[in-house]
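Input: one structure, supplied below.
Right, chain A next:
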Amino acid sequence: MVRQFGEVLLAIAIAPLFAGWIGQCRAWLQNRSAPPLTQPYRMLRKLFHKDAALATDASPLFRTTPYILFGTMVLAAAIIPSVATDLPFARAADAIALIGLFATARVFLSLAAMDIGTAFGSMGARRDMMIGFLAEPALLMVLFNAFLLTGSTALPSVVESSTAHAFPIDPSLVFAAVAFLMVLLAENARIPIDNPATHLELTMIHEAMVLEYSARHLALVEWSSDLKLFNYACIGFALFLPWGIATPGADGSLALGVAVIALLAKLLVAGAALALIETLSAKLRIFRAPEYLATAFLLAVLGLLVHLLLGA
Partner candidate 1 sequence: MDLLIVLGLPLLGALLLALFGERTWAAELNAGVSFATLVAVGFLVLRVLRHGSLLALHEQFFVDSFNVFLVALTAFVGFTTALFSRPYMRIEEQRGHLSQRRLRLYHSMYQLFMAAMFLALLTNNMGLLWVAMEAATLSTVLLVSLYRTRASLEAAWKYFILCGVGIAQALFGTILLYFAAERVLGQQGMTALLWTHLNAVKGQLEPRVLGLAFVFLLVGYGTKVGLTPLHNWLPDAHAEGPTPVSAVLSGLLLNVALYAVIRCKILVEGSIGSYLPGRMLMGFGLLSAVLGAFFLWRQRDIKRLFGYSSIEHMGIITFAFGIGGPIANFAALLHMTVHSLTKSSIFFTAGHASQTAGTQQMDGIRGLVGISPTIGWGLMLGSLAILGMPPFGVFASEFLILTTAMREHPWTTPFLLVALGVAFAAIFRKVQPMVFGESDAPPLPHSPALVPVFIHLALVLMLGVYMPFVLADWYRVAARLIGG
Partner candidate 2 sequence: MRPSNLIAELLKLLAASLLLISFAMLSRRRTQRLITLFAWQGSVLFVSTLLVAYSAGLTELYYSAALTLALKVIALPWILHRLIQRLGAQWDSEPLVNIPTTMLVGLGLVIFAFGLAQPISRMATTITRHTIGVALAVIFLAFLMMITRRKAITQVIGFLAMENGLFFAATSATYGMPMVIELGIALDLLVGFFILGIFFFQIREQFDSLDLSHLESLKEE
């Protein structure tokens, strides 16, 4: 139980740092002077100190949504075996429930966005639902790849059985990894689909939805989207780079220490890679998003096929 709490607290603490790291890498790659790593924390602190302003038409739903968002993301972080596999929550729910959690968060955010009744909010909600609707099957397919390999739908067992092999990379995972990366970028409002740094009306998706939030509400929304990115990254690590995650057989605290260091190292590399991808690619028009996500879906299906046909 202590470990479980430790893991969740670590996730909550590191998530903004991860977002900050990506921002810093992006700034370097674009020859800008980078904001400090702690920038997201300062933002959060500043927002928490402000007084919240609510629209006159805001319903209780609007007000409670940030807490629900944050809660679901924390719960998701508890389920994902980012540091160790023998955690009570991680055993309690499998990856499909995880996707359900993400979907819940999305539904609430969209409802809240439409709650005020502004044009931008509805537009953002509509687009976000469309992307989610297309991304979810792709994500499921990616997960099926891993399930098929390991014979389990729970992430901890996936991690355990793939770390047990000396050579855990199956050919099908190459496809799944590319598909997963595409879904990750789409789901977290990153560049080929959305631009987290833009406030240009016509292109924004995520920003359009949170436009009406301020102060502590906005802080929670931002924090939970940082957590979402962190969670996705950890799912990716569990599926494709499971090295270092503490498994039950391993020696207690030492393994845990190694796992935390491994996680940090992976986040460091992944953040740089994400920043690189975002810098190199151009934003797609929103009409291209279905095409993009369908490609991800097909790639994941292809992974399944390759697995079945290569007779691994």
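Picked so that all candidates are chains of the complex that A comes from, given by their letters.
Rule of thumb we're sticking to: a contact is a pair of C-beta atoms (placed from the backbone, for glycine too) under 8 Å apart; a residue touches a chain by one contact, two chains touch by 3 or more; residues count from 1.
Note that the structure is a prediction, hence the values are computed from the model and not measured.
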Next item on the list: Check 1 or 2 against chain A and report the one that touches it in the complex.
Entry: 2
Item checked: Residues on chain A engaged by candidate 2 in the complex (per definition of touch) -> 166-167, 169-172, 174-175, 178, 290-291, 294-295, 298-299, 301-302, 305-306, 309-312
